[in-house]
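As structure tokens, the structure follows; a few thoughts come after it.
Removed: one protein chain of the complex. Kept in place: all other protein chains.
Labels run A, B and C following the written order; every chain starts at residue 1.
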């Protein structure tokens, strides 16, 4: 599903943030991505959700070379990937409901067809009462949960979550982890970047460990 | 320094987010503020950094009633308070250095007088190489550290930190906690809102626990 | 730091209200509409001037072209009536002349009154006589030849074709027409520039939103459509505001013109500016072209700008 071979990444003329990264994610696998702050976790995820091109090496996703995907094919591929951003990236002018429904809306699905699914998911992450609120009035944890709901609403083939439990307490974190595990069980490939030791200890899955720009796969 | 008596808070016509909150923070004290997501931690901090007025009750800070402070006195009071926002709130058009120096700049201090102090603090939080970068190119943890540096640069009488370690690994979290403890030792009153159990276990301090809008003080 | 409560434009869909995917805020706000409206207003004024001038010039030209004058000065040793008869004879034989009218002595005297005082005095003067000649404008005679025959065959006779006069009008009208076209061109360029800037700025202001849309799998055409729709509304609104302003101005001018007294210079100026015709309903209708063009400029410019910008992001 995802295969990186000797991938390197640098921003502009800066130093290499990622160096000789090699790994392979099989369809339906579950991985943690860890590493100290500034190690390049977000950068690695950005490569995988096609918002960045590698400076060198061969990075393939769904069988296609990331560096060579034509712009016209990007939307189709991105629809297969759900992303939880570290900084949420909710749209401030849309309600929670509309934010969560966004991936379906840009696919031009009819609102009537997804309304109930969206509301159900919103209830599940505990935002039922906040469906018509705008992001600026949500608490940190509420925003994070809305971002997670948006990432999973279209049942993507691959889910990339960047620090998805940084703003919630451990009980809620556990609940959200279970959501990811459920998704994984029905076939979604999951990559979960986190510093949260508690979370790491709750589920045993192979870890991609970044340090000094290099990646080690353990477990 | 801070005294809340029967303080209640509601947003607009919504339900009361905080109910009958009573507590007292002595000068030079150190408190953790905990509670589940959406419990009102950020709201309580906003009352303390004068960006919100209580709906009822008596909230006093530096001896003045929060509800009655005249707008012309606000800037002076705010300069005594350092804040780390949950969502960082760095200014995207200023460099890391300029963001950290902002509280001094709005006090119209001369750049020459604070340059070295600012650089020293930036080095200390591990952002030396990023002093001239703009926030949009910083990693999550780097932004958080810049936000912390900005909050402490003017050695405020009171420091309010909202989830200041949500985006950094535990080693760095420990280092930042030490920074807060150091500040506390030289006289700053510290309130630190967090979900991070690890952090809570590293330092013994009284806890303000929010739940269902009510506050319990333990320890 | 009070929480902001965005109130974006809404459209109701089966019970649930949906917000626009791109907010109406950003640079493309009221200031843009206002300045776009001003340009549309200017375009209306220019277009109106163009219509009035061209109509007036047509009317005047055809009036002038369809009438020439034969002047017969009292010459030594010739009988005036004989000269007039001779002139009429020549004119009748000329193809393209449709009618002739010999002006009374008093008509001619009237024309001289400003210079020579009351008509009583003039009656005793041997003043020239005038023949007004109507011409078929579609099939005019050869003026040079006609002038020649009249001066040769009619003693003291000469032909006045008002050509200098006509050239003056044409030149003056040409200046007005050219300025109007110039203003129309300038205004259009300014409008295009404004929309390009505005589109860029709106994209810039909504940069994060557009990134999120992209990452959610939105196609460029989908995003471009959202932006475009916005500029469609803006262009139409500004065009209509500008047009209403323009119509109001012309109506006001027409009103002011009617209430004014008649008078030489003012009348000449007014004739030229506002035409011998009232600014008629068809002309008002012609001004509706302004909002249409404004909308078209706005939409196509925005579309091109947006597509070229989107191509440059991954």
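A few points about this structure:
Here is the rule we use: a contact is a pair of C-beta atoms (placed from the backbone, for glycine too) under 8 Å apart; a residue touches a chain by one contact, two chains touch by 3 or more.
Predicted, not measured: the structure shown is a model, and the values here were computed from it.
Although one chain is not drawn, the whole complex shows that of B:50, B:161, B:177 or B:193 it is B:50 that touches it. Interface residues of chain B with the unshown chain, by the touch rule above, are 49-53, 71, 74-76, 78-79, 83, 89, 91-95, 97-98, 102-103, 105-108, 111-112, 115, 134, 136-137, 150. Although one chain is not shown, part of chain C still touches it, namely residues 1-2, 4, 25-27, 29-32, 34-35, 38-39, 42, 71, 73-74, 111-112, 115-117, 121, 125-128, 158, 164-165, 167-169, 171-172, 175, 190, 193-194, 197-198, 201, 204-205, 207, 211, 214-215, 260-261, 263-266, 268-269, 272, 313-314.
By definition in this document, only the chains that are shown with their structure count from here on.
Centre-to-centre spacing of chain A and chain C amounts to 61 Å, using the average Cα coordinate of each chain.
Of all residues in chain C, those touching 2 or more other chains are 3, listed in ascending order. Of all residues in chain A, those that touch two or more other chains are 137.
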